[in-house]
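Removed: one protein chain of the complex. Kept in place: all other protein chains.
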Amino acid sequence: MNLFEVTPEVLCPNRYLQYVTHAEVGAVTLFSGIVREWTNGKRTLFLEYEAYVPMAEKMLTEIGADIQRKWPGTRIAIAHRIGKLQISETAVIIAVSSPHRQIAYEANEFAIEQIKKLVPIWKKEIWEDGEKWVGGQTYKPL
Amino acid sequence: MNLFEVTPEVLCPNRYLQYVTHAEVGAVTLFSGIVREWTNGKRTLFLEYEAYVPMAEKMLTEIGADIQRKWPGTRIAIAHRIGKLQISETAVIIAVSSPHRQIAYEANEFAIEQIKKLVPIWKKEIWEDGEKWVGGQTYKPL
Amino acid sequence: MIHLYYFAQIKELTQKKEETILWADGTVAELVKWADETYPGFTDYSWQVAVNEEYVLETEQINPGDTVAFIPPVSGG
Partner (left out) sequence: MIHLYYFAQIKELTQKKEETILWADGTVAELVKWADETYPGFTDYSWQVAVNEEYVLETEQINPGDTVAFIPPVSGG
């Protein structure tokens, strides 16, 4: 029913939009996380994404299930790209459909927040004068 | 800089996603309003959209300008389709880009709320046993 | 002369999309009076008025050459 993937292939928005669209859908939101050239005045040349693929896909699936529990009637597709990404390429796509629009926005934003907290994917920024793994928020089990 | 159109052509999400993407963009949100088959237990066969096209495009442009004043650094593309639309076809697309994601969600949702309040576009629902122009919210000038 | 546009349910009442009428001068309220006489039931409908593609109040003046649209409650999106 849902679609969750971590892939080295270029992400195509239509694939995910179509996946979540069916006759009861009134609204689809799509989030696309894009490789930005400038961060805090520092110029990024490109990014390298790495993932613990089976666990990442499993956690994306759990995030999707969580969303459907919180907001019944939604359908979700999430894809995260790995490997070398150039400026303006898409690193992550989240598509959420719902009969009504407010839930589609809310559930979509929830998904990206959860991804940034929980899913084992890492980003290395490569600049002209160096590189660094970006350490984001850390998940602490209780 | 921005793109606002009211058109009888099928709306292609990629056109609007690409339009708002540039080197400083970190997040793009896309909203797609879809023709739903079932509304309050009533089955829709298809929809007819009509617009006062020049005023509608002008107001979309104003909504875009308003968003850029409220959230500097965003870029916006909005398209609304008119004519006969089948179930699961896209009636409206809103693409918003921003360096950071929260603004992209917020500005996108603001855009659809404004469209539903202000822009001279009308929807007629056609059922098996009748049809009706849908009267939404009404704009009251002070 | 002024040019008038009708949309959605209003268009179905007037049985026309647009027309040009003679107009010396007057307010939106006066045009509404004319419309209600010409198309019985016109004021039973809900609409806003736009002059030259801007929403206006009923006290707004309409001048020859203006374009006036009757805008029923919108339902785009």
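Labels for the chains are A, B and C, by order of writing; each one numbers its residues from 1.
Definition applied: a contact is a pair of C-beta atoms (placed from the backbone, for glycine too) under 8 Å apart; a residue touches a chain by one contact, two chains touch by 3 or more.
Predicted, not measured: the structure shown is a model, and the values here were computed from it.
Shown chains touched by the undisplayed chain in the intact complex: A. Listed residues A:76, A:91 or A:104: the one in touch with the omitted chain is A:91.
Annotation for subunit A: contacts to the undisplayed chain at residues 33, 49-52, 54-56, 58, 80, 91-92, 112, 115-124, 133-142.
Throughout what follows, only the chains that are shown with their structure count from here on.
The central chain of the assembly on a C-alpha centroid basis is B. Separation between the centroids of subunit A and subunit C, computed from CA atoms only, is 49 Å. Looking at subunit A, no residue sits in touch with two or more other chains.
Shared interface positions of subunit C, defined as residues touching 2 or more other chains, are absent.
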